[in-house]
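For this view, one protein chain was removed and the others were kept in their places.
Chain naming follows the written order as A and B, and within any one chain the residues start at number 1.
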Amino acid sequence: MDRLLGRSTLRRHLTLAVLGMLVVVVVLESTGPFRNAQFASMAYYGIAGAGLTILIGLNGQISLGHGAFMAIGAYTAALMLQGGDPLPLPVILLAAALVTLVAGAVVGVAAARLHGPYLAGATLALAVAVPGIPVYFSGTLGGEQGLNVRVPDIPPWFADAVFFVTGQDMSRSRYLGYLGWFCLVVTFVLLANLARGRVGRTWRAVRDNEVAAELAGIDLGRARVLAFVVSATCAGLAGGLLALSARIAAPSGFTLTLSLLLLSAIVLGGLGTLTGALIGAAMLTFVPQLVTGLGQDLGLTDVRAAELAPLTYGLVTMLVVLFAPAGIVGGIRAAAARRRAVKTSGTSKEARKDEAMDEIRGVTGDRHPGGGVRRG
Amino acid sequence: MQQLITTVLTGLTLGAVYAAFALALVLIWRATRIVNFAQAPMAMITTYIALVLIDAGMSYWVGFAAALVSGLVLGALVERFVIRHLTGKSEINAVILTLGLFIVIHALAALIFGARYRSFPAPFGLRGFQVGDTTIALTGFGVFTILSVVGVMVLLVLLFRGTDVGLRMRASAFNQEMARLLGVRVGRMLTLGWALAAVVGSLSGLLIAGGGLVHPSYMDGVVVYGFVAAVLGGLDSPPGAVAGGVILGLSLSLVSGYVGSELVPLASLVILMAVLLVRPGGLFAQVRERRV
Partner (left out) sequence: MVACGAGEEREEAPAEGSTVGVTDDSVTIGAHFPLTGVAAPGYSEIPSGHQAYYDFVNANGGVHGRQIEFIVRDDAYNPTNTSQVTNELVLSDEIFAMVAGLGTATHSAVVDFLNGEEVPDLFVSSGSLQWGDAPADRPYTFGWQTDYESEGKIIGQWVAENMPDAKVGLFLQDDDFGRDGEKGARQFIEDQIVEVQRYQSGNTDVAPQIAALQAAGADVILGFNVPSYTALSQLTALRLNYKPTWFYSNVGSDPALVGSLLARFSEGAVTDGSRLLDGVLTTEYIPGVDAPDNPWMKLWQRVWDEHGGEGELTNYRVYGMSQAYTFVQALQAAGQDLTREGIVAAIEEHGGGFEGPALAPFRFSADSHMGISGMQVVRLQGGVGEELTPVLVTDIGDAPIEEDDSAAEDAPPDSGIPDQPAG
């Protein structure tokens, strides 16, 4: 596998990205408009989840308020799409990410001083506070009704290019699917490189042992703020895509539930891993419809069947935390590591097994000190 | 002037409820170092139990007592069969576990009791007291709310300061290994801590519901504000929780009346950040002492 993908981290990630994009093309072209729209949703959940999983899994900071950052991105995109002649979509999405980056920096500076439940409390308050802002400035931000978003026309060159390759006309939901997954792949490549590199090691060091990290010359505050900013930027980009997919940015789209669902999704997938974020996003997108349908087949009324989705969600989250705290990805990796350990016995393989186990442990981490005021 | 008095008194009553809820969070935090996000739905479900009994023709106080008892049982069960299995895992997992419990109880309540509004009776008058010609916005039930929260706080202080059980609970919370060496049955103490907290939580549920409307989401606002109140006071301090609750209730009521109700959540964020930036461990933090 290593030979196939290349030794350099960047080259390996880029190769994976190209392969991933090919899969995306095949999947999007072979499914109908409804599935395309679902994949577009999965993409923005995936991006937001990736940012959050980096923050929590690698840096050990918790955020219950990422829905607020998604709201900032969504409103930025929606505002820029209001005029009759909007800028190109990539510019708008970049702006959504950048505005959120600034907001993330402000919150991050405050958050870097807080620990455990205090940070959780502050971000929780953020999650409920931000949706109130557009209601107060209802003149420009549309109040409770929100801002309607019209997806701009598909650029002709893009539609032509896709037609040239696939021979199919481009529908709007497929276009959004491409846009979302392109953003996702780019984000994942950037995050993966960041996590593998020096910055990622710094974050892990801060997470695992603050004192040691500080002795090693790491500026704790700067590492925390950087992690928060990166994470918030991802959420902002995801928010911009959400506004396009949902065709609206409204306060009721960014309730506390959104922040909490994101959190549970990345735990289900496996905290600290990008694959886990992707799995979590898939569950957020596909499970509700599946479970509700099942409930209706069992003869429940619509109202009761609708409650089944959150019920399943909560139950699975609890079971995963209790019995497979490394999430789905962690579980698979542990199983693979065990099998490798049984099958072979060479020092190099042993070393790799240790590495795998180490990664899992980093995720479940007994190494986190207890909460509260960690440093006087 | 009357508007100001009304707004302040309403804020006080509301603050008392946030304080009760924050107290419950603080109790659990002290016992197990976990923030119990499922506190609100647990209180919601015990309130529904009271409502079912009252609907069946029992008196308010039977329902009241039943809710507190079921809170006690529920708290103990949750600790024994859910939280206990978490020991040694990271704090983020604990947060997510209680959030999962939050979602589950919520959905169960909607399935069992239906998602419609129901009114919940109050044992005392809902008219404001007359002072001369004016009516002040303090009702019999409001007085009951404030008194019961103060009473609970006093009882807790007595329990922790003055009784043997309280001492053992504090010991288990402070250092499990040490407490075990001293012969304290730590597991039992933790279960007791959760049970007591759930009783206090149930009380806050009953106090919010009294003279108001109940539906599966009726406690959702309290999750946020109760938690903010607890953090504001410093999660380790019961008096801090009460102070945090009252400060928050008062400020939010004033913001709602004089600035705009849409800014209430934003105000809670501003207050919280202002306090935490000055004192990252909350108002009543005992810094250094509890470095875990």
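What we mean here is this: contacts are C-beta pairs under 8 Å (C-beta built on N, C-alpha and C of every residue); 3 or more make two chains touch, one makes a residue touch a chain.
Being a predicted model, the structure only gives us computed values, none of them experimental.
Engineer: Among B:R80, B:H215 or B:R279, which residue is in touch with the absent chain?
Structural biologist: B:H215
Engineer: Consider the whole complex, including the chain that is not shown, and state which of B:I49, B:L74, B:L101 or B:V264 touches that chain.
Structural biologist: Considering all chains, including the one not shown, the answer is B:V264.
Engineer: Identify the residue among B:Y48, B:F120, B:F227 or B:F284 that touches the chain left out of the display.
Structural biologist: Per the contact definition at the top, the residue touching the missing chain is B:F120.
Engineer: Would you write out the residues of chain A that touch the absent chain, in ascending order?
Structural biologist: 32-34, 37-38, 41, 132, 135, 143-146, 148, 150, 173, 242, 245-248, 250, 252-253, 255, 257-258, 289, 292, 301-303, 306-307, 310
Engineer: Since one chain has been left out of the picture, which residues of chain B touch it in the full complex?
Structural biologist: Spelled out for chain B, the touching residues are 2-3, 6-7, 10, 14, 60, 107, 110, 115-128, 130, 135, 137, 139-140, 211-213, 215, 217-218, 220-221, 253-254, 256-258, 260-262, 264.
Assume only the chains that are shown with their structure count from here on.
Engineer: With centres defined as the mean C-alpha position, give me the chain A-chain B separation in Å.
Structural biologist: Between these chains, centre-to-centre, one finds 32 Å.
Engineer: Contact residues on chain A for chain B in the complex?
Structural biologist: 56, 60, 62, 64, 110, 113-118, 120-122, 124-126, 128-133, 135-136, 256, 260, 263-264, 267, 271, 303-304, 307-308, 310-311, 313-315, 317-318, 321-322, 325, 364-366, 368-376
Engineer: Any idea which chain B residues touch chain A in the complex?
Structural biologist: Residues in contact with chain A: 29, 33, 35, 82, 85-86, 88-93, 95-97, 99-104, 106-108, 110-111, 114-115, 220, 224, 227-228, 230-231, 235-236, 260, 262-266, 268-269, 272-273, 276-277, 280-282, 285, 287-288, 290-292.
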